[in-house]
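Note that one protein chain is taken out, while the other chains of the complex remain in position.
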Amino acid sequence: MSEGFEQPVMMKIDKIINESDDTKSFMFRHNLDYKPGQFIMVWLPGIDEKPFAVSYSGDDFFGITVLERGNFTKLMHNMSVGEQLGIRGPFGHGFSIPADNIKDGSGNACVIGGGCGMASLTVLIERLQDNNITILNGATTKATLLFKNRYKDITIFTDDGSEGIKGYPTDALEDLHKENSYNIIYTCGPEIMMSKVYEFCKKHNIQCEASLERYMKCGIGICGQCVCDGQMVCKDGPVFDSQALSSMSDFGNYSLLKSGQRVSLKEYGEWRGC
Amino acid sequence: MSEGFEQPVMMKIDKIINESDDTKSFMFRHNLDYKPGQFIMVWLPGIDEKPFAVSYSGDDFFGITVLERGNFTKLMHNMSVGEQLGIRGPFGHGFSIPADNIKDGSGNACVIGGGCGMASLTVLIERLQDNNITILNGATTKATLLFKNRYKDITIFTDDGSEGIKGYPTDALEDLHKENSYNIIYTCGPEIMMSKVYEFCKKHNIQCEASLERYMKCGIGICGQCVCDGQMVCKDGPVFDSQALSSMSDFGNYSLLKSGQRVSLKEYGEWRGC
Amino acid sequence: MTTPNLTIDLCGIKLSNPTVLPSGFLGTSKSLLKRVADNGAGAATIKSVSFEPREGHKNPTVIPFEAGLLNAVGYSNPGAEETAREFANIKDVSIPVIASIIGTKTDDFVRVVDKLSANGFSAIELPLSCPHTPGFGLLAGQGTPESTKEIVSAVRKATELPIFVKLSPNIPEIGNLAKAAEDAGANAITAVNTLGPGMIINIEARKPVLSYRVGGVSGQALRPIATRCVYDIFESVKIPIIGTGGISTGRHAIEMIMAGATAIGVGTGIYERGIDIFRKICLEMETWMSENNFNSIDEMIGIAHE
Partner (left out) sequence: MTTPNLTIDLCGIKLSNPTVLPSGFLGTSKSLLKRVADNGAGAATIKSVSFEPREGHKNPTVIPFEAGLLNAVGYSNPGAEETAREFANIKDVSIPVIASIIGTKTDDFVRVVDKLSANGFSAIELPLSCPHTPGFGLLAGQGTPESTKEIVSAVRKATELPIFVKLSPNIPEIGNLAKAAEDAGANAITAVNTLGPGMIINIEARKPVLSYRVGGVSGQALRPIATRCVYDIFESVKIPIIGTGGISTGRHAIEMIMAGATAIGVGTGIYERGIDIFRKICLEMETWMSENNFNSIDEMIGIAHE
């Protein structure tokens, strides 16, 4: 059972931050016992409920960062300070911090975020401050870049070169690893990107931890909706390590639609978009 | 809620002691967290369930003492070592030990038992060993006397004079109190006897604690069956102090039958007997 | 900020707060009703009474389990005559007292109502819904719209007092049944009686624990179902509802009121939180209402339907 909220608790929006053209953060005055990589379910009463990562976390506040993508996120984007959202969770297993192999501070870690996947990585990055870390942040274009000013040492990539380096963050990995010799790479973003990171890690024998996304219903590991090869992303994940990923042939390939139909990630992405 | 067993737990009879012609004790190997004066409910599966006091209590055992009176106790008396009884509880509030007014060891206490009411007092007597106590034990006749050899300093009374002093223990109170100047008197037995003890205490301004008996159903303070003037004997009692007793005009007078009908204690006693 | 007003008007009966002691809990004597009143209840119901006395089932009759209580008391009661005596001058109790009346035939109900007519009860409750006593409630076919109409109409003729009809959560179309009661002249619906019945077996004894083997389920297990029943009934009738089932906190009480209840019954909660649960629930309601800008119970009734 979860140690957090089993049922949604209504919380007032305390502040709204415009993170980019299509992304806002919603801040709440509440101390959430949250481990980076876990997620919460956000409820719009009478409408729907969806999973989100926690992107801000402090002693008396937390926040989530939401890309406007469909009806639900649109309704959220139309909300104002003082209005309430239902929050339950946190659920699932987060990242290992610090990972065993960098506990003594000698090792190096790399964090790679893609798109709004960065939202799952921000609290992780803050918890890793005492370690040697490289932060890579990719986006399609300048206007959708998230958190570019939140950290000093962050390397930015855009598909169109409108800001930072033109290209994917994964393109830079080979060189960076030669220089820094990573012990662990944490990643969250489009699954095709994470799958590339995982393959890279496998090749170089680096520990990899990736945060997966699947459509969720119960969020508590009973309905089987979020399955990825015998793993429940909501409960066994959403963060999986190299060992788990190696046995998940659906990773990077398949996901279930709301009906339970198993489709390619491309098809899932198209459905998920609206 | 009770800290003991909410539902009956089956326990094997470990030993059976013949206490008198018509009374047996049943011993169980279990450490029951029991305060003197509390009671347990004893279940004969498929038959009935009745309240009993705990008359033996140790680190790894406890026992109850049962007068054969009707069908239920007859069935119990026919049971053998190794057979099982269902036990739930303990329930209710017990005696105050040591009572505030004898905490420093300077005061005197008197314990007065009548008939199988002695069963409610034995563990109390053992817990009071370090204090100055007088123990009075009354019975109709020698053959029904309980625990006469269990304590060194015990004064025995029988109605017919077949053992000890002829008469009621209450008859001796006046003299004993002159000698010992009691701070508290504990009592359990026929309500007519307890009522006399209470009146005596009131007259001499002695604290009194009496353990009442009423027919019980739920045993957990919700059904109202065991009511005695707004008090639930199962939950607020079975032990009541002078202050509580003073506001209970039913004490010594009325009790409810199984149907809930309020009758004189005499009528109750006749029904209760079978 | 002013303290929220917890008073309600329950079909003409004024209650200082919405908490009601339901039938079967502590309602065996006037002395206990006084104690319940002292502990903050807004109203109280006596243990259900039949014309003739009944001993009820053997013990165990009530047994706690993880999610509430299982009971098969079997409607033990001293009969109408003795009940009239025990609860004489019931106005001595400082809160309204409701007489719960049972019968196996329509006539029985009327005979009991007559016997109690001089007592001064504030209302008559008809539990047409016990799931585990042969000859009564569901086991006597009293849970149908037809028999509900028949019994309510007969009692309607016999008394001027408000009539509460107590329904079973086992009825699928509970709204229809409530409507039948309303049409026949009921002034309020008590929803709900216990659920099931259920059974708990002691595996060492290899026997059901209750001597009657099965019993009605109350408490937490019942609460979501009671809430749904109240929600459904609220959409079907105009008369007020006494929402009963698993309420043990102020939040639970408010949930039931938002589903459509005007008053709320608190039975099994007494086991969980003690006899002063009525006062506790009222305090919790007041605090929540202040924090959430509600001034009265009326403002909250049924608002989950909007």
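Going in written order, the chains are labelled A, B and C, and every chain counts its residues from 1.
Here is the rule we use: contacts are C-beta pairs under 8 Å (C-beta built on N, C-alpha and C of every residue); 3 or more make two chains touch, one makes a residue touch a chain.
Keep in mind that what you see is a predicted model, and the values were worked out from it rather than measured.
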- Contact set (omitted chain vs shown chains) is A, C
- Query: Out of C:Lys14, C:Lys157 or C:Arg206, which is the one that touches the chain we can't see?
  - Reply: C:Arg206
- Note on the structure: Sole touch to the unshown chain from A:Glu49, A:Glu199 or A:Glu267: residue A:Glu49
- Task: Taking the full complex into account, find the residue in A:Met76, A:Ile133, A:Met193 or A:Ile220 that is in contact with the omitted chain.
- Result: A:Ile220
- Identify the residues of chain A touching the omitted chain, counting contacts across the whole complex. 1, 6-10, 41, 43, 45-50, 84, 86, 216-225, 227, 229-230, 232, 250, 256-262
- Kindly note down the residues of chain C that lie in touch with the hidden chain. 65-68, 70, 138, 170, 172, 195-201, 203-204, 206-208, 213-214, 217, 220-225, 227-228, 231, 251, 254-255, 258-259, 288, 292, 303-304, 306
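Rule of thumb we're sticking to: only the chains that are shown with their structure count from here on.
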- Query: Within the chain touch network, how many edges lie on the shortest path between chain B and chain C?
  - Reply: 1
- Query: Once you find the CA centre of chain B and the CA centre of chain C, what distance in Å lies between them?
  - Reply: 36
- Message: Please tell me the distance, in whole Å, between the geometric centres of chain A and chain B computed from their C-alpha atoms.
- Response: 66
